[in-house]
Each structure stands twice: as C-alpha cells, then as structure tokens.
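All protein chains of the complex are present and in place, except for one that has been dropped.
Moving on, here comes chain A:
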Amino acid sequence: MNILDTFLWGVLPYMVIVILIGGTIWRYKYDQFGWTTRSSQFYESKILKIASPLFHYGLVGVLGGHIVGLMIPASWTAALGITDEMYHAGALIMGIPFGLAVLFGLIVMIFRRRTNKSVFAATTISDKIMYVSLMAVIVFGIGVTIFSAMQGHHGHNYRADISPWFRSLFLFQPEVGLMRDIPFTFKMHILLAFALFALWPFTRLVHAFTAPIHYLFRPYIVYRSRGGEKVGRRRGWDPVGTSDNSSNLK
C-alpha cells in the first residue's frame, strides 16, 4: 500500500465530503439568490422537454442502483437467497436502461446547449466545467457497467471491494487496501465522481438539494408578515448593460 493509494482512498474522500458539505452550507448561507435551476426553457423547450425528464428520471434510477450496490452488503442479499448471478443480472437489466437514459439525456442536453444560440449565450463557465465533469463520470460509469456485462460473471465484482471500502468510509476506518487492485476504469469513475462532488456546491447542481418535496404538504396560500427579518446585503440583480446584453453585441 503506497502513499498515493492512502491519499486517494483514505484521505481524498474526506476532503471531498468536507468540500461538499461545507461548500453547500456556505453557499446556502451566502448565496440564496444564486440557488436556482437556472432553467433555459424560456429559450428552448421542444428538445428540453424530452431530454431533461429522460436525464433526471434516469438519474433517479442510477441513484437507486448506487445505493443498493454500495450500501447493501453481499452477505445480506445472499441471506435472502439471491445468488451473485441473479444479483448481477438484475443490476444490469435495471442499470443499463437507466444509465443509457442518463447518458442519452445528457448528450442531447449538451447538444442543445451548444447548438441553440440563446441557450449557449446563457451558458456560464461554471456550467461548462460542470458538464464536462458530469459527462466524464457518466461515461465511465456506463463504461464499467457495460464492460462487466460483456464479461459475464468474470467481470469485476465490486461488491467484494469497492462497496466494503465505501461503507468503511462512514466508520472512519477506510479500508484502503481493498481499493489497490480494482480495475483502472472503476478508479477513474470514482475519482471523477470525487471531482464532481467537490464542484457540486459551486455549480447549478445545488438545485438537486432543494428538491421541493415539501410542496406536497404545504397549504396552497402562503401568508407572511412584512417584516422582522434582518436585512443583509447579498448578491442581487444585475444592472442593465451588464455582460449578458449590450456589451456582447456581435
């Protein structure tokens, strides 16, 4: 076990978690005004209406798959009488469609961003960085899934190393040794995900943290009193003539 392994699998994950949680709290306190989906549907709707639900619903499935794969020990599923073969077949049958939905959705969304002039003009550097890292994570994620599907049960059994390592992180006893010999593609998928998580609080992806589930429970009409809250000075609207309009005339 060399120093690099210890850093990558024993130290880096905690750094990422600190950035993710700390950054999110910081942004929540500091930049409520910038906390939005930054929807681009105003400019273009037809493509978005297909691509965005495809991508997001795919994500829900992928997220579910990750939770099951990483959090549930193999011994538990075995105790339920699910063999490894059954498990992996299930994972592929569920995983590949969801994964492809995400990938396809994202490709279409990026295509739309690039080709629709209005949408492209509204794309910030932060968006671009976010898209590159998101795409990279997804490509490697789909890659390892399809790759192991082709290898059948000779494929890498991540439930024997990555999953226990992942769980060990939460016990603050990272079992770094487990990660040394996993295939390169898996390593890339995980490291790129680290990068994405570290960027998360500083991009538009924060919108995922305020998914409005409470809508189901609140009254329709909201009354609020005029005042009482202290006034702070924050980021706000941009004055006219700022970069997005008159100064970028071509």
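Structural remarks
Here is the rule we use: contacts are C-beta pairs under 8 Å (C-beta built on N, C-alpha and C of every residue); 3 or more make two chains touch, one makes a residue touch a chain; residues count from 1.
The rule is simple: contacts and distances are computed from a predicted model.
For the chain that is left out, the UniProt protein name among "ATP-binding cassette domain-containing protein", "3-isopropylmalate dehydratase large subunit", "Nitrate reductase subunit beta" or "Amino acid ABC transporter permease protein" is "Nitrate reductase subunit beta". The omitted chain makes contact with just one of the residues A:Thr83, A:Ser118, A:Gln151 or A:Gln173: A:Ser118. Within chain A, the residues in touch with the undisplayed chain are 26-27, 29-45, 48-53, 55-57, 117-118, 121-122, 124-126, 202, 207, 210, 212-216, 218, 220-250.
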